[in-house]
Every structure is written in structure tokens, then in C-alpha cells.
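Take a look at the structure below.
Every protein chain of the complex appears in place save one, which is left out.
By letter and in written order, the chains are A, B and C; residue numbering begins at 1 in each of them.
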Amino acid sequence: MVGHAFMGAAHSHGWRNAGRAFDLPLEPRLVAVAGTSAERTAAAARRLGWEESLTDWRELIERDDIDVIDICTPSDTHREIAVAALQAGKHVLCEKPLANSLDEAEEMAAAARSAAERGIWAMCGFTYRRQPAVALARELIQDGRLGEVRHVRLVYLQDWLSDESAEHSWRLDASRSGSGALGDLGSHAIDLAQWLIGDDVARLSARTTVFVDARPAPGANGTLRPVTVDDAAFVLAEFGSGVIGTIEATRYALGRKNALRFEINGSKGSVAWDLERNNELEFYEADGQPGTAGFTRVLTTDPSHPYLANWWPAGHTLGYDHAFVNQAADFVNAVAAGVQPEPSFDAAASVQRVLATVATSSGSGTWEVVA
Amino acid sequence: MVGHAFMGAAHSHGWRNAGRAFDLPLEPRLVAVAGTSAERTAAAARRLGWEESLTDWRELIERDDIDVIDICTPSDTHREIAVAALQAGKHVLCEKPLANSLDEAEEMAAAARSAAERGIWAMCGFTYRRQPAVALARELIQDGRLGEVRHVRLVYLQDWLSDESAEHSWRLDASRSGSGALGDLGSHAIDLAQWLIGDDVARLSARTTVFVDARPAPGANGTLRPVTVDDAAFVLAEFGSGVIGTIEATRYALGRKNALRFEINGSKGSVAWDLERNNELEFYEADGQPGTAGFTRVLTTDPSHPYLANWWPAGHTLGYDHAFVNQAADFVNAVAAGVQPEPSFDAAASVQRVLATVATSSGSGTWEVVA
Amino acid sequence: MVGHAFMGAAHSHGWRNAGRAFDLPLEPRLVAVAGTSAERTAAAARRLGWEESLTDWRELIERDDIDVIDICTPSDTHREIAVAALQAGKHVLCEKPLANSLDEAEEMAAAARSAAERGIWAMCGFTYRRQPAVALARELIQDGRLGEVRHVRLVYLQDWLSDESAEHSWRLDASRSGSGALGDLGSHAIDLAQWLIGDDVARLSARTTVFVDARPAPGANGTLRPVTVDDAAFVLAEFGSGVIGTIEATRYALGRKNALRFEINGSKGSVAWDLERNNELEFYEADGQPGTAGFTRVLTTDPSHPYLANWWPAGHTLGYDHAFVNQAADFVNAVAAGVQPEPSFDAAASVQRVLATVATSSGSGTWEVVA
Partner (left out) sequence: MVGHAFMGAAHSHGWRNAGRAFDLPLEPRLVAVAGTSAERTAAAARRLGWEESLTDWRELIERDDIDVIDICTPSDTHREIAVAALQAGKHVLCEKPLANSLDEAEEMAAAARSAAERGIWAMCGFTYRRQPAVALARELIQDGRLGEVRHVRLVYLQDWLSDESAEHSWRLDASRSGSGALGDLGSHAIDLAQWLIGDDVARLSARTTVFVDARPAPGANGTLRPVTVDDAAFVLAEFGSGVIGTIEATRYALGRKNALRFEINGSKGSVAWDLERNNELEFYEADGQPGTAGFTRVLTTDPSHPYLANWWPAGHTLGYDHAFVNQAADFVNAVAAGVQPEPSFDAAASVQRVLATVATSSGSGTWEVVA
């Protein structure tokens, strides 16, 4: 694993517990983690349960006893690590967003396609697909329970920048993070939208905005450093099939801590979800009985729900991190079976293509084709 | 109408609007209101839309141009007014609780039975039966959608006595109000429980309690006056059919303003409701599809829902006072058709019988038969 | 009153009850209602409580015993009736949207300004401003409790066209209704957005769409008639102050019956509301205590809340139609005091200007200035 901050901890949790919840054909071993500081990486290895720590990710790639490279670093480093790992014959799990630019993403996707021909697999960590309620929503849509889909409505609301005195960080520096709320939050929303309805955004009109354009540099006595990424992004999207989608990502929705929400309306049914209540899917079905119609709060903890047969009895909730366990299990199962784990780099690159088109449209002020 | 405070205003709203929402066979006319103070009663008549005001309710009974006596006074006066009115051949709508004692209630019920033989009708104002969501719950139960009922769970939570410096009032004086939370709030819960499942409480174990036993007399420089009624009441009830019910009424549930809530669980389904969200009925149906099972939030504003064909299009909510319009319409329709309007005084007396048994059991500390 | 369908009934409810809930300086009298069919108008007059019925609205304007003209007809007739009434010295309450085109709206606003100089007042019926929770939200914003506003997020979701076999109606005919979801639902959302934050939309990018382009003509054996209005509309708006707003209106959000929702995020607080739960305002305040921070569900039934001192004690909910009573009372009070009742025709014309710009932008595919 490369990187050991928030995402590194979440991925470690996934690898550590996947074989305990699922019957896996192969047992993940947490061999080594790479970081920049020897001391902090060693501490992280101990804390997160890795056998060794290193300060050069290239060493991970060179070792014969390592089969999988898990990339949990900031997105400006994804391309280099992923391409090198795939070329070296390592399976790759890479955190989202796939890259900081469409060029990088397409290079990564090409590397992944090439590796796939050799049975080497790459996957991108859009982990919310593995929340049971989200997976259930997709099942319902794929099974036709919503009929013809018309509306896709997503917001990803956080609030950690609402306070304008909050300090600057690498996430506000375009050269490191590529974009702001758009890539960090919007990428999740776009991936879910495309995956849930099984169709890609074809055209869009978008706008990104900045509410606070400079913030105190850490430890710099109040010196302001410019914010070079978006604070919020808004997208009106038309999918290939004619579905209309609205997508918003912001870090200024005061009081919303992690409100990734979607609602999808079809001709026969609707679904709605909120990550802050991740164990509940709201489902409406037009069944001709208006007297008892309404949104049903499905507590997605039944053994019949996606992933749940491997967890606790009905009524026992899962949290944010269970999706990382599910993700690790899915990855191991796919690699062991020699099939493409999803979302592939191609799927992640299609998200990147939408992100790039958002930037274009925000600049041009017009509708743009995603191509 | 006798009395013109909170209940008088709500009943006036009902009479005034019933013919506007419903096609009634007879049009209610707001002829005269009686009160104790000539000045205040006259002001109330103007404000509430009555043609005349009087200071002696007996005059209402003597007049030929008045067919209905609506009793909205404190419960210690109900018996005298209702019995006199019925004997004089006036139809009667009487606010709940029916009386302050079981003896009074039974005398009233006897008077009502006698009057009914002459085509004169009496009804008690348990108005929450006319909230559409509540009426829908009863329909579902009567239609067998819940299967065999096992649990009835009700609370009626208010908080206006939480502040122990709140002043004394007639509602805290047993000689005026009969009881406290028990009669005021508990009577509603008991009526709903019995009506919803169509069965009466047969045996019960109960407890009433007082949290603050004296309060400042109004305008008396802090002199404390004893509280002679219960602050809260708790009932464990067994119905004739074996259903188990729990009922709680309190004025000390801080933050709950008017939370009359029920949940009823049967072998095939469940319903739940909260007066603070009066337009929503939660309905669970065991239909063998665990993947999409859950409580459905039915927004009870569809024309197919009880009373709703007479109100607004689907999605347009009703409030607390619409039940008084529904009640007035039901009363007029029953009287015009010459059938017993429900809840009859017998039904209200059966509630009073439960209230009396609660007091007995609270004193004895044992289970008591409701008889 | 002109017109006696859904809106006529709602307005009648308002006029009939305003003086019963509020202490008004003038008592509304329901003199006469005008409609197209003599028979149906007479029936409506009886049902809704009007003294007389007429078949020519011009007669209403000519009568000396009528001071107020209440316009509840489809929007293609608003201009003619309103201008004539104002010129004749009648105060006017006109349903929304103000008109079917910006030209009409501006002519009406001009007529209203001219009439105002003579003490004749015009108001537009954006009645949701009178929902107590909405009025409370505005108070909080005006009092600075949200700090600097950044986001305004509104949707107005209905579903009555989801079924593609639903019949055609005048609402789907642009020559009658002007537009579809945009004018019918979007106008409410735009008015609330502008009123709540006290600022107007300055620039916007928008898109309207049609999901089902032809529907069965009523009683025509399945012959399809083209739908000439939008089924849904999407707006990304920038207000003069830099606030970013997203607005969506649709009749295809299956399961949402009347979900007019807003969420507004500022630098110090946020508010959120849903018309389907009209008695609740969610309020978040950043008060430096993260341990107990969260959205507070304010049950807006306290006497301290807007309009509530005139209704029931705390905890007793209001419904959709109470806003019409509040509206009638506000109108009477303003007229009696000789001050402009709000929303004025100017305010309503500013909504119309946004509607017109939405249409322009949807055609051009680019950002357009609201001017």
C-alpha cells in the first residue's frame, strides 16, 4: 500500500477484515506500506497492521512477495504509481479520483487495458458502490423496478470550509489535488449516477465557483494563500438515454457533514439515499394502490440485501468502513477468478472525462459534449 | 355552543367550514354561544362567527331555533348540560373527557341511550379519530391488513409542566378537571386504542404520579397551591382479545409538544403514527419480500384516503383543525340520516371506565378488572 | 372572486376564516363569484360560501359593493382582469404565476404601480410565503442567523405526469398555461428563493425538458394531443450578491406529491424545509459546540412563530390551507393600513422575468442575464 493517511487507514481496515467476513479464495496479507517519512510510515504500519514499512513505493513494485499495489496517495501521484505497478505485473487498487487530468486518466486506463490482456487487473476505489443500500438501488434499477428512468438527482454536501478562517491545505492547491469539491466529492456523485442507471453523461452544462479565494497558510502568522480549486460545482447533465441529471458538490453546506444523496425517479418507481443514513434506502413503487403508497424506508440489513449475508443478522447496521471490506472482498474475488474488478480504470476514466467537461463548460458558459 | 375558549374556537372552526368542504344534507348555523362573562362571550361570538351570545347555557336549550348543543366547557359541567340538553330534545356534541367521574359518565350515557330512542343523538368529541391517517389506520386494521393484532403502544407526550415554576391553573385542580394528564391526554389515547382495534381494555395495571406537587398560584406573590391531579399516568392494559397495550400520558416530556403516538403490531402488518406529523401514516406489511420491506411513509393526502376527497389534491397537507371540520360533517350526516354518530356516549363512557380503573389500580398497586 | 376551481376554493377558505383567526380592521365579505358556466358557478357559490354567482367577471368590477377582486383563473386571463380591476379602483389579489409572459406581467406591474398612487393595492398569491416555517426561515436569515448566505437549493417535485397514459389538459397547452412545471411550480421556488434571501437572480443557465411529448386527449378514443409545455425545468442561478442557487421543478418525480423543498446554507447557519412536512423547519447553527451541533427540527407551532399566535396552542399543526387564511389576513391588514401588500406585482414580475430568462437560456444553451 502506498500512503497511510485517512484512505490508507480505511483500505487497511478493508484488507484486514475481508477474509473474516467473506469466504475468500485468497487471503490478503498486509505485507508492506510505503510513505514519505520513515518514522511516520513505521508508526502507521504498526497501527494499521502492516508487516513492514518503506519510504520508496518503487520497492513495493519490485518485490516478488507483493501481488497487489493499493494506491492511497494524493491524486497527483496516481498515474506514475499505477502505470509502473501495472507494467510490473501487479494488480492495482487506486483511490479516486483516478487522476488529476483526463490525459493522465486515459494513460492509466490504457495501461490497465494492456495489463488486463496479461491477467493483471486494475480497479478504482469508488467505494460507495459497495454500500449495501446503493448496491440494492442498482439492483432495483437493473431489475426494471423503476421502469424508465427520467431523473437522477445527486448532491454531495460537506461543510468543512464553511468557516472562512479555516486553514489552507494541499486539497486547496490545484497543482496537488487537480480540483476541489468537483474531483473530491463530485467524482463520487458522477460515478454513482453513471453506475446506478448504467449509462454515461453525454452532454452537460456546468459551473464551478469559489466562495473564499484565499485562506491562512498553516503556521504563517495569518499570511493568506490563494485557493486555486473550486469550492463548489454544479452540473446539469444529459445522459445518452435522455435521462436528466443534476449534480452538486460543495464543501460549504453548513451542517451537512457527509451528505452524499441521490434520488432517482423512473416511470414505475423511485429510490433515494443519504450517506449520513447509509443503512436506509427509500423506495417508492407505483403499484396502483394509492391508499398505501409512499416511500418505504428499507433498512438494508437483511441477509437478502447485497453483502449482508456476510455480516450480521437483520437489524444490525453497517458503517462507512464496511464498504472498504466489501470492496477488498470484491477485488480479491475478481482477481482470483480472473475477471475485471469494477469499477475498472475505463469506468473511472469516464468519470474523469465528465470532470474535464465540467471544467470546460464552466469556462465556456455553454453546453459541452462529453467526449 | 357552551364555552368559547380553545375548544370553542376549534369547534366553531368545524361548524363554520363543514358545509364548505363537504356536501352536507343540512347546513350548520352558528346561532348562539353561551359563556360566563357577557363581555367576553360577546367578543368571542364576534370573533368566532356566532350570531348571538348569552350568559346562561339553559337559554340555549330552551330555544326552538337551536337543534344542537355543543359542549366545550371544562369537564365538571358536562353532565349537567348534556343531560339537560338531551332531555330537551337537543342533539349533543360534548368535548372529551366525557365527565369527571364514571358515575357522571354513566348517567350521561343512559341519558343518551334514552334520547336515541327518540331520535336525539349524542356524540363525544374524540376528534383524533378524524385525522385521516388515524382513520386510515383503522381501515387497514378492520380490513385485516395487520392480521391478528398483538401489541398496541401509545404515548401522549406534552411538556408544558416541565418548568416547575409554571403557574397553577384549573387543570391542576382535581375538583375542576377530575384528573390531570390521565383524563386530558390519556383519554384520547385510550379511545384511539379501543377504536383502532375494535376491542375494549379488560384488565389493567396502572400508576399515576406527581412530579411537582405545588405550584405558584396566579397573581399570588409566589404562594404555592397544591397540585391535586396526576402529572403523568402509565397503563399496562390487556384487551378482551388478549392484545397487550401500553399507554402513557405525561405533561413532562420536555420537547414533545403534542406527541400523541401509536404503534400497533399484528401478525401481518404494523402501523405507526405521530400527531406532530399528522399527515403521515407509517405502514409495514409482511409480504414475503424482505428485500424491499420496511415502513412505508404514507402521506395521507390522497383523495382515496379518509376525508381527503373533500379537501385538496394529493400532497396538500391538513392540520390539527381539519379534524374538527371532519367531525362536524360526520355529526351532521349521522343526525340527518338518523343514525348514531360515533363515538357515542357509550363509547366515551367505556373510556371513562378505563380511566376510573386506572385510578383504582394506581391506588391498589395490583391488576384490576375494568367493569 | 373570478374562478372557483382548486384555487377558488382555497382562496374562499382564506377569506371565510381570516376574520375568525385574526383580529382584522375590516371583515371580508364573500359577495360574488364569477365563472363561465352559470350552473357550475352557482353550485360553487353555494359550496364555497359566496352570496351571489355571475358569469361575467366584468360585472364584479362594475359593482360598488365590491372592493376586492380575487383572480383565481388560469394565468392566460390574469392580465386582462387585473388591469381592468385596478383601473376600476378595485384592490386585486391575483394567483400566481402573475402572467403567461413577461410583457403581460410588466403591464400588470405598471398598472399596479399606477393604482398604488391612488391607494389601490395589488398583490400576487405566492402563498407559501405564509407557511409559518417559511416565514420563520426568512426571519432567521434577515436577523443574520445564517451569516453570509452562499447556497440556495430548491426543488419542487410532483409526480402527476409520471404515468405516461395520463390525459392531456389545459395545463399542458402552452397557449393556456404559458409554460408547464416551470411556471406552475418553478415560479413558487423562484419567488421563495428571492424573498428568503432578499436578493434577485441576476444571471442564470437553464434547461427545460419534455419527457412525454403527446398524451391522450380526454374523451377522444386515444387520439394523442401534443404537449406544448415543459415537463421539468432546471435552473442554475447566480444572485446579485453572488449567492449560487439551484432550482428544479418537475411533474415526474414519482412518489413526491408536493415536495417544495429548500435548503439555504450560510456562513453561520442553514435552514431546510419541505412542504410535505410543512410544520417543521430544520435549522442548523454553528455555535462552536460540535458535540451537540446538528439540524434542529423546529416544530413551527409555537405562539412565537410567525402567524401562530392567531392559531392553536403549541404542538397543534397547520395545513396547506392555513397559508391562505394568513394571506387573506395580511392582505386585509395592508389594504386597511394603506401600505403595499407583499408580494407586490413588481415582485411577481421579477419572478416572471426569471421565468422568461429560463426559457431564453434553455433555447440558447448559454448563461443569460436576467434583465
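Throughout what follows, a contact is a pair of C-beta atoms (placed from the backbone, for glycine too) under 8 Å apart; a residue touches a chain by one contact, two chains touch by 3 or more.
A quick note: this is a predicted structure, and the numbers were derived from the prediction, not measured.
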Residue of B:248, B:302, B:330 or B:346 touching the missing chain in the full complex: B:248
Of B:77, B:169 or B:209, the residue in touch with the unshown chain: B:209
Sole residue of A:63, A:113 or A:257 that reaches the chain not shown, by the stated touch rule: A:257
Listed residues A:10, A:32, A:136 or A:347, member touching the removed chain: A:10
Among B:35, B:125 or B:294, residue touching the chain not depicted: B:294
Residues from chain B at the interface with the omitted partner, ascending: 150-151, 153, 155, 159, 162-164, 205, 207, 209, 211, 232, 234, 236, 244, 246, 248, 250, 252-256, 263, 265-270, 284, 286, 293-295, 365-367
Missing-chain contacts mapped onto chain A: 6, 10, 12-13, 16-17, 19-20, 23, 47-49, 158, 160, 256-259, 275-279, 299, 301-302, 312-322
Touch residues of chain C, complete complex, unshown partner: 136, 140, 145, 283, 285, 290-299, 302, 304-305, 314
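In this section, only the chains that are shown with their structure count from here on.
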Central chain of the complex, centres being mean CA coordinates: C
Mean-CA-position distance for chain B and chain A (Å): 53
Cα-centroid distance, chain A relative to chain C, in whole angstrom: 40
Cα-centroid distance, chain B relative to chain C, in whole angstrom: 36
Multi-chain contact residues (two or more partners), chain A: 293-295
